[in-house]
Structure formats: C-alpha cells, structure tokens
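Dumping the structure here so I can ask a few things about it.
The block that comes next holds chain A.
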Amino acid sequence: MSIVHVILAIPALAALLLALLPSYRLAARVNVAASVLTLFASLVPFIRRPDTTPFLLIDDFNIYLVALTAFVACTTSLFSARYIVHEVEIGRLVPRYLRYYHAMYQAFVLTMLLALTANNLGTLWVAIEGATLTTVLMVGLYRTHAALEAAWKYFILCGVGIALALFGTILMYLAAEPVMGEGLLAMTWSELLPHAAQFNPALLNLAFVFLLVGYGTKVGLAPLHAWLPDAHAEGPTPISAVLSGLLLNVALYSVLRFKMLLAANPLAVAPGPLMVTMGLSSLLLASFMLYRRRDIKRFFAYSSIEHMGIITFAFGMGGPLANFAGLLHMTMHSLTKSAIFYAVGHVSQIKGTQRIADIRGLTSSQPVLGWALVLGVVAIAGLPPFGVFMSEFLVLTTSFARAPLLAALVLAGLLVGFGALVLRLQGLAFGEGTGGEKASSVALLPAFLHLILVLTAGIYLPGPLVSWFQTVAKLLG
Partner candidate 1 sequence: MTTSLLDLVQLILVLALAPLLTGIVRKVKARLLGRRGPTLIQPYRDLLRLLRKEVVLAPSASWLFRVIPYTTFAAIWLAAAIVPTFTTGLMTSRIADLIALVALLGSARFGLALAGMDVGTSFGGIGSSREMMIASLAEPAMLMVTFTVALLVRSTSLPHISEFMLTHAVGIRISLLLGLISLAMVAIAENARIPVDNPATHLELTMVHEAMVLEYSGRHLALIEAASMVKLLLYLSLIVAMFLPWGMGIELPLGWAALGIGLGAYAAKLMVGAVLLGVFETAIAKMRVFRVAEFLGGAFLLGILAAIFLYVSEGL
Partner candidate 2 sequence: MLSALSVGLGLYALAFGTGLAGRRLLAAVYLLSALAGATIAIAALRVLIAAGPAEVATLPLGLPWLGAHLRIDALSAFFLLVVNFAATLISVYGLEYGSHDAEPRRVLPFYPLFLIGMNLVLVADDAFAFLVSWETMSVASWLLVLATHRQDETRSAALLYLVMASLGTGALIFAFGILAGESGSYGFAAMRAAPITGGKAAVVFALALMGAGSKAGIVPLHVWLPPAHSAAPSHVSALMSGIMTKVALYGLVRILFDLTGPPPWWWGVVVLAVGAITALLGVLYAVMQHDLKRLLAYHTVENIGIVVIGLGFALAFRANRLDGLAALALVAALLHVFNHAMFKSLLFLGAGAVQVATSERDMERLGGLIRTMPRTAFTFLIGSVAISALPPFNGFVSEWLTFQAIIRGSELPQWLLKFEVPIVGAMLALAAALAAVCFVKVVGVVFLGRPRSPQAAEAREVGNTMVAPMAGFALVCTLVGVLPMILIDILRPVIALLLPGSGPALAGSSLLWLVPLGADRSSYSGLIVIAAVAILATVLVAAIHRFASNRLRRSPAWDCGFPDTRTETEYTAGSFAQPIRRVFGTTVFAARERVHMPAPGETHAASFEVTLKDPAWEGLYRPTATAVSFLADRLNVVQFQTIRRYLTLMFAALVALLLIVAVSQ
C-alpha cells in the first residue's frame, strides 16, 4: 500500500460516495474535501518517493504532474462549487442533471492520476479511455442541442482516437516482445525504457504514428482538434478548465512517454519531424481561427490548441533546452488557462452571455474580475514577467539557432495569435462597459492563486523542479 495507491484511492472512493449523494450542494462540499485530500496526498511523494511497481510508478516526469493535476483539480473543485450553485440559481441547470456531476468529476480526476502514474501501457490506455467516458457526460451536461452535439462529436472523435491508440499500444508490445519476452514486462514502461535500444525501430515508428494520432486527438493537435473548441465552449466552465488544464496535458504526457522510447532507440526515425509538423499546423491554424471567434470560451479553447501546438513543436525540436521549454510550457499553460477559464466562467455568468461582442469594459464595471482576466491573458499571450514568456523565449532562441525558417513560422503564428488575443482582450476589458449585469458571488481566489504561481515561475524557478525538468528533458532526447 504505497502513497500512490492512496492518491488513486481517494478520488475513487470519493466518486463512489458522491454517486450515492443526492444533494448537489453537499456533493460539492465533499468534492472539494476529496480534492483537497488528494492534493495533500499528491505532495507526499516529494518527501518520500514510492518505489516502482509493475503497474504504478512515480518518477521525475510525473511527480510534479501528479501534484499539478491534483492542485488544478482542487482549485477547480473550489470554483466549481460556486459556479454550479449559481448555475442552478439562474436555472441553467436543474439538480437532476447534476446527479452524477461530482461523481464524474472525481472519476475524471482518478483517470487523470491513473494515466499519470500508470507504469503499464495498457493501464495508461484504459485510463485515457476512462477520461473520455467521464468527460463526455459532463460536456453534455446542459442537454442543449449544442451541448449534445459537442459531446457527441467529442465522444466519436476521441473514441476513434482511442482505438488507434490501442492499436499503437499493441504494436509497441509487438516491438518489445522479441526483446523482453512475452508477458507484462513487455508492457511495463519502466522496463521498456532501458531496453528500448534493441527494439525493432521500424515497428516503433509504426506504433508511434498510431499513438501520435490516437493520443494526439486528445491533445487537440490540428487536424485532430475538431472536438476541442466545442467541448470547451458548450460544457460547464469547470469542465472547460479541467479539459484545458489537465486532459490536454495528460494526453500529451502519454505521447511523450512513447517519444522517450523512440528517443532511446538510435535507429528509429526521430519522431521530431512528425511532432514539429503537427505542432506548427496547430499553432498556425489556431492563431488564425482566433480572429473569427465570437464565443469567449471557444476563443480560449482555440488558444489552448495554439499552445499545445507550441509545446508539441518544442518537443519535436528536441534538445535539452527545447524540451525544458516544452515541459515548463505544459505546466504554465495548464495553470494559466484554467485561471482564465475561472475568470471567463464568472464573466459569462455575470454578463449572462458568452458572446464576446456583448462583453465590454470589464475593468470598469467589474474591476477585480476584469483585471484578473487581463492578467490571465497577458500571461497566456507570453508577456513577461509571466512564466509562459520564459518557455517561449527558450523555444524561439533554440529553434532559431537550428531551424531559422521553422522558428520564423512559429514567431509568425505567435504574433498572429497575439494580435487576436490583445484585440479581444481590449474589447472585453476596456472601453465603456455594457450594462445588464447580474449579481454573482465571485470566487477568484483560485484564479489569482494560479496567476501568482505563474508569475513566480516567470521570475524564479525552484531548484528541484528545474532538476526534474532537466532529467526528463535529457530522456526526451
């Protein structure tokens, strides 16, 4: 019974308990409590790192991701409690819809943590699939035509993705089996890595293609991204926050796990080019799409695609600095984007709309909320002194030294997206405010908590984190 089991057990039990709780108010509290517990549990490995088992492992790569996931899950649960109550008050949601909302939330957290801590390729796959199943229902929570359409699309696209990922996993086993012999060992990540050098490189490549397309669908890489904007826009905002803040990260994490195996194999075709291509296409597509968005949540969903593109590009470029930047960017993006979604959630509740055109002059009418949004967008736009700037600085400098043309493309994409972000931000936050605001209790503590973390990271990175990043960056080749 290691701490990892505890970390996984808390959300599991919470999910079961919540499934039985009828009152959504009580459930919300339990949800928060469970999340807090998970958070504490997830901090324990920092002190004493549990040893690896065939199914579970904690290493430099996932130790902080587990903590991050637990943290974002915790803050989101806080936000969610407030948000859901208000949604019910204004009648957008009826308690009946919320019957399994919190249970699903905990189940989702469980799958995320399982995917992170999984040491077995099969377990990883099951976890990701579970994540899909749990989120589908939450995306469709509002039961509006649009919500159902979004959920259904999300389900189908990710379902196919999952299927392809499974095929990739099988191929990976096939590649490992001759070296590792039959049985579990050949699917245990911690065992695969040391022997990856002897695997059949051609099979590795084939497997990686399927895994990239499969899990890449969940990462939201263009052209596999179609589910992402609508799922973010039509689902309840807490779910948008966790989708952007956790799911995308975890999906990317699983892709990276496999990239490590390829990196360890000298003969395998470097997965770099594939990832660079998909990253660039996502970045460019998203940055242009931003200009035509009218729905505020869909707008920021596209910004998530953009950033996933940047991160994927960074890992595709490879090299210690670019990988470091990618890892940093993953962390920063999940914190910042979830913070933004907290703010956006309150905004859309107060304004009673998600149409960007109907939201103006927030810094005048809702100073705290407005400035929170400004800070969030400034951070996500890659402006210092926030952490995103550091990663983008590293990506651009290192890639320009090696592939000027690609770096120029990235900069172009960044600038185009930047223009859209600033344009919309100025419309949302500045100018004369629009009236017709509904009173709402705003809980921005989570948002500011995230932003403070991002700000600190931009100025000062703690030593251990850096050393983890660096070891992982080395493994990622």
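Criterion applied: all candidates are chains of the complex that A comes from, given by their letters.
Following the convention adopted for this analysis, a residue touches a chain if its C-beta (ideal position, glycine included) is under 8 Å from a C-beta of that chain, and two chains touch if they have at least 3 such contacts; residues count from 1.
Computed from a predicted model, the values in this text were never measured in an experiment.
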From 1 or 2, the one in contact with chain A within this complex: 2
Of chain A, residues touching candidate 2 in the complex: 152-153, 156-157, 160-161, 164, 202, 205-206, 209-210, 212-213, 217, 223-224, 226-227, 229, 269, 274, 285, 288-289, 291-292, 319, 321, 363, 378, 383-385, 389-390, 393-394, 396-398, 400-402, 404, 407-408, 411, 414-416, 418-419, 422-423, 426-427, 430-432, 458-461, 463, 466
